[in-house]
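Left out: one protein chain. Kept in place: all the others.
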């Protein structure tokens, strides 16, 4: 941490900064310039100490954090790439993993048709929401437990792993009985009670980025899972909120190389929620693979025109099959496969 | 809802839009222009029907919502201002209500000194967090139940109502036993499980705006509380996330007149979290009162230099007392009082 | 500037940072921690040296600027408030200056009626655009020279100073013959050719904030004017672009205390462009005065229903007169007058 003193700060003001650092068992070095004094506070745990602890002291102009606030998710703690294994399917390796299916489980027939489409196109994992966090209380909220039962049934019938969203800490056990991957939605990225419960569960988790959270906050949220001993963490970029209104969200493509540089965790991309329109999904999905994403989470619905939720951003089975073929070519061009 | 057809859309495409509207029991009117056909879909519940239901149909260019997605929070449903009553203190009337205290409850002594400062400055309600949602798992997470007990004790001793945050739906009952107002933090504005539980509790709620949620999404979240029969809802603007980095968040001052125009609910302002620095709090607090806010939620700490959380944005008791005097003058100039 | 070296950086990498700093005649201090080495680079002109000069060197993890990039606009260079004088009217003192009038000059009659309204309400300065930067080439672009002539005529007739926008460096001389204040629009805040020409002109300038520029970039743009010897600079906050869509822009009310803290320049507020709707203008104008703004720039049109540009955000003369009365009360409550 770098504490910049105000021009003309008194010696006792500088001293109080030094004393506070020492009381926190941190190393201190003074930099006395002609105009300003700068106090460098070093040590392995400065990332966990609040900058406010120094910024509130008299004579301090500003405090800048040098250590990142996240720790366990960082490449500095673990240099090699982490792999997450789901029933033998590895996320984070050479193979790019495609998870696909409807936004919401609507009926047995719908889920089975979706599963068939996903299987036929050789994607790896079936997605489908049973519990849906909806903006309005008057919208369809998902089939809930009945939806979970349908997922269990289709999973067995098609022998395909399943990912579904968990919206409350008290559902973790129940959903873990069915789902192979538990998904944390964008609105829950900083629901720390939920993250702690998922950390304890030790099940594979897809942690979607909050639509207004920085990459740093996202990796710090991942620390909640890792700190409980759950290393099965997959990050998922799904678009951030910006002023641009031609898409629902703006997919932050740069987040992929940024994550690869600063973290060991695998990262996948959800092009459907970012785009908000099926016609934009293929271009974004291809970009994600080219940029180095380890997988994709794509909405596919047997009949988007009749979808209860997010029909506009869902691909039809035939469009999905076509996209999978295109993605295979891109994967190959970056030395990977699907 | 306004459905714009693509230039040259076929008659059967237009017809399928009309049929879907009729199947949802909505009124339809066709507008056949020289270049484009526009289908107006009218009716009292179009706000609850997803635009996707029409956007997915062939030949449709775009769909624009006319009715707002929120209903119960709107002025159209209830024209007169709502008042929320907390132990006889009315929020939403001529009196501007100031809630103040430390970000986190740290100790009995700290909370008592804060309560004394709040009382002395003639503010109405004591704030203090027992459960703290923190960005990093390695930061201080609040005193939790012990903090709640301290709140109960100080509340009785100083005879002052208390507001505290609830971070999980399963804490609602426990916290309701102590707190007069339950606060939903910014990160939980779209935690719909929590909102539903709070709606059922019928206790006064302060619903903080999600730092990246629009006013429309905020009022739609308020519908979750109102739909369960809880009309004791106070909105709280606390700054939104923008590109500007000289403050922690950008306080959206315009949200106050926007809310007053479109909703009947009272709205207060938290200048402390928006500013992130105590020196900016007075100017923002004064602006909020001038713009028509019904109250303020201000961080005050007996000794900000020793605060465990958010010390930099906390006022000292003497600065708070000075601010209260200034606010009284502003309140008077807009025909209100504190 | 603080240069953080990568964990395990080689001594020669650290040395190349030190050497570069010395070659730029900057002071250097080494901070050798157990995990990382941090190089503090101090000196009066680090604000002008690019961080890239160090960030490109091998072994460097990150570079953080400590000195602000602006200089002449800062309080550190000039501690006391600057006053800008327009025909004897002082901006930046105890009096709050209101500039008002139509967005665009449309006709002699319209401008005269507006001037009369502005005079009657005892505002100080008449605004009116002759050259209009319009988003679409097919929109009304202003009366241009004819508009300027109307401004000259009305200015003389009503004996009132005039502010108008300049959109190109080659118009500065021509417009200076008529206007008492030259306005730089939001889209031109970083039109450095224009800023340099205005700096040389030595005329009073209102520098509107770019709708996506930080306060730091804004003050750095002011340095372009000040560096040419023009100290007659007034800043104008007019709303920034965010995700919120209930207003045209989000007025950054916190920018007022931030500017007052870091700069000596006067700052005014344009509530009309931020709001985009006349009904929101009064609340924002009142908030601006309460927060410490030195003036306001308000759109007033004798007949908004017939306005060629921005009618929706213009006040009628009677609404403007009413607002002026309310603003006088607020001004008094913060120890100022209008």
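Per-chain residue numbering starts at 1, and chain names A, B and C are given in the order in which the chains are listed.
Everything that follows uses one rule, which is that a contact is a pair of C-beta atoms (placed from the backbone, for glycine too) under 8 Å apart; a residue touches a chain by one contact, two chains touch by 3 or more.
Fair warning: this is a prediction, and the values are worked out from it, not measured in the lab.
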| item | value |
| --- | --- |
| Contact partner of the left-out chain, one of A:30, A:112, A:152 or A:291 | A:291 |
| Residue in contact with the excluded chain [from A:157, A:279 or A:318] | A:279 |
| Touching residues on subunit C - with respect to the absent chain | 48, 50-53, 55-57, 69-71, 133-139, 167-170, 187-188, 190-193, 196, 210-212, 217, 220-221, 223-224, 227, 241, 304-305, 307, 309-312 |
| Residue numbers in subunit B that touch the chain omitted from display | 2, 4, 7, 27, 29, 31-36, 38, 40, 42-44, 62, 64, 66, 76, 241-243, 245 |
| Residues belonging to subunit A that touch the chain removed from view | 212, 214-216, 240, 242-247, 250-258, 260-262, 274-275, 279-280, 282-284, 286-292, 326, 329-330, 332-334 |
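Here is the rule we use: only the chains that are shown with their structure count from here on.
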| item | value |
| --- | --- |
| From subunit A, the most remote chain by mean C-alpha position | C |
| Core chain by centroid distance, with centroids computed from Cα atoms only | B |
| Chain centre separation (subunit B, subunit C; CA means) in Å | 31 |
| Interface hub residues of subunit B, defined as touching at least two other chains | 212 |
